[in-house]
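All protein chains but one are shown in place.
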Amino acid sequence: MATGSRRRETAMSVPATEHHDPAVAFEAAKLGVWTFLATEVLLFGALFTAYTVFRMKYPEMFRVEHAKLDRVLGAVNTVVLITSSLVVVLGVDAIKRGKARLLEAYFGATILLAGVFLCVKYAEYAAKFHHGLYPRTNLFFSLYFVMTGLHGIHVLAGMGLLSYVIVLSRRGRLSEAWHTPAEMSGLYWHFVDLVWIYLFPLLYLIG
Amino acid sequence: MEGAERIASNRNGRGYLAERGWRSWAFTLDHKRIGAMYLWTTIFFFLVGGVFALLLRLELLSPQARYFSNHTYNVFFTLHGSMMIFLFIIPAIPSGLGNFFIPLQLGARDVAFPRLNLASYWVFAAGFLVVIGSLVAPMDTGWTFYTPYSAKSAAAVTTLSLGIFLLGMSSILTGLNFIVTIHKLRAPGMTWYRMPLFLWGMYATSIIQVIATPVVGVTFLLLAAERVFGVGFFDPSKGGDPVLFQHFFWFYSHPVVYVMILPAMGIVSEVIPVFSRKPIFGYKAIAWSSMAIALGGFLVWGHHMFTSGMSPLANTIFSLMTFFVAVPTAVKVFNWTATLYKGSITFEAPMLYALTFIFLFIVGGLTGPFLGALATNVQLHDTYFVVAHFHYTMMGGTVMGFFAGLHYWFPKMTGRMLNEKVARTAWALIFVGFNVTFFTMFIVGVRGMPRRYAEYLPKFQVENVVSTIGSAVLALGILVMCWNLLQGLRKGAPAPANPWRALTLEWKAASPPETENFHEIPVVTEGPYGYGIPKA
Partner (left out) sequence: MARGTSTSRLVYLAVFAALLALTVVTVLVSYVDLGLGNVVVALLIASVKASLVALFFMHLKGESRLMWGFALIPIVFLSLIIFGTLVDTMLR
């Protein structure tokens, strides 16, 4: 398949070359992931909207109910996720230097940290249920369970994604020259961290 | 000669259709095949949804509920609306014709993410299977599924919510793919301002799909959560707000009408210049008006909620914004008209449908402001005036645009020509039938006939009978059109690469195109509307 002739750049933008040009493919993948993250902003965004509406409608109820959440556990989870973000980006950095085994170690650690996060969440949920606090109990806990629940599903999906990257690396498919799946998974993982960075203060800290 | 070479090269004339067997379709990565699968599926649901419409019109022949119970009637209009919207009109042009022609018009070999494209079709299939599964206990809420009723209904709400969530995911994946494709895979030399206007329309559409659809996804998740977990966002007895459901629902569902109309407008922008043999008037205005419509469409969702008890300030702002959003659409209409002026116009089927789009969409569009004005909205909300308005815009607009695209691109997709006489006959039946069916609805709507009722006051019967007769004519026209399409598929005359002598890149490929679309990626040196302009 022949490529086109020389490109001419214009004020509007650079026209692209063929589908299989690796540089274009990488930029396309990045654009695709950021577009997907845009959809996630709106997905969680609707829940943030519901949160804002009900917080402004029932400030007293929120103040009372939010105190029932364990700030320390929430902070622990925040630290866990922030650490996992660091570990992920170190993993991507590793494969950029061609170090596949290091990537696998870092991504494995990320998955472990994600597991810790989910365990803490499980403990929190169990404690809430034990105290008779369910999604149906009141609007605060409806929001708490739905928002952290949806976030938790995203953590789980992220663990799957990172595992897949590890599998790819074990099969020798990732290298200094090509490691797009690692970098793209990293972007997704940081977004999961980003959502929690907002969820934590909104649910646990604001009185 | 170039044309003959291109036809001869495409594998005994079958091109991308050459390979056979169900696996070559089910696991295809070819955007053309994926587009074709979407087309077959969406047209199927168009016909099924149409059958429900005919059943509604049958019942509306008499003021009393004669053939069906009230509940059954309510189920029918819910199914009609939901199928038409979620299973036909949202995916048909974008995922059907868009998938087929975006890479071809860009001069690319495929979309940016072909596997994601295939995934989007199978997620769509999963979605409609789940939705069909929910029919064991069908909804009777209308396609808008308002709470509190939808939360308390005995119907299979949770199943349906999951189905619609999947359909939304498919829509998002398609939009995502198109955005990246248009940014990154344009042929050498194809700057944004040299892109066909169909692609500007599809780009704007994709932005809406990506931004708006997640909100409705969450909305249905929350509806399911309300039923399964007792979550109370929309439940007044728990301090929730049923109008919040409407905010979330319409934040998506208003922009989605622009998902429906922008691709159709893009098709009109393609067809008008070709069949007037004139360059499009005001290319940049039309291009940017698509973006303006996409953005403006996000600012008006409250105009579906004027009578729901929103604050007066919210009502006022949404009403004002609604009037603004009409402006970019008007820009398009003026530019199309200017394109036609002093053109060398011929009336093949694609052009007939494109011109029909302009005429009927103007009617539908002009009836929008009646609804956008607060005072008249109080009178007209939930009457047949609304039903007429959205059928003129969605069917008179999008569906006519879709038919224009089908007829325009049929030779390219299939390698065969349609019978022009039969096509025009079908068009005539459709045009007459459509107007007889729906214009009467403006009249009874203004006179107070409410929508979504099996029964009505006897004073509305004459118009309803007339409307039902119109629907029979419309149905006949559609059947004739479908028959013509099928006949064309089987026995149409072989099509040349460029039967309409058009200048956009898809016509440089063979009819039907090879799997790789082009032998050599074309190099673009000018815009695609240089009709009647002598080459230097």
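All chains are identified by letter, namely A and B, in their written order; residue positions are counted from 1 within each chain.
By our rule, a contact is a pair of C-beta atoms (placed from the backbone, for glycine too) under 8 Å apart; a residue touches a chain by one contact, two chains touch by 3 or more.
Being a predicted model, the structure only gives us computed values, none of them experimental.
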item	value
Residue touching the undisplayed chain, where the options are A:V24, A:V41 or A:V116	A:V41
Candidates B:Y16, B:F113, B:F251 or B:F402 - the one touching the absent chain	B:F251
Candidates B:P91, B:G142, B:P263 or B:G302 - the one touching the absent chain	B:G302
Touching residues (missing chain, whole complex) on chain B	183, 211, 215, 241, 243-244, 247, 251, 298-299, 301-302, 305, 309-314, 317
Where the unshown chain meets chain A, residue by residue	26, 30-31, 34-35, 37-38, 41-42, 45-46, 48-49, 52-53, 56-57, 71, 75, 78-79, 82-83, 85-86, 88-90, 92-97, 186-187, 190-191, 193-194, 197-198, 200-202, 204-207
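Rule of thumb we're sticking to: only the chains that are shown with their structure count from here on.
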item	value
Chain B contact footprint on chain A (complex, rising order)	1-8, 10, 12-13, 15-19, 24, 27-28, 31-32, 35-36, 38-40, 42-43, 45-47, 49-50, 53-54, 57-58, 61, 134-136, 138-139, 142, 145-146, 150
Residue ranges of chain B in contact with chain A within the complex	108-110, 112-113, 116, 172, 176-177, 179-180, 183-193, 210-215, 217-219, 221-222, 225, 229-233, 238-241, 244, 247-248, 251, 516, 519-524
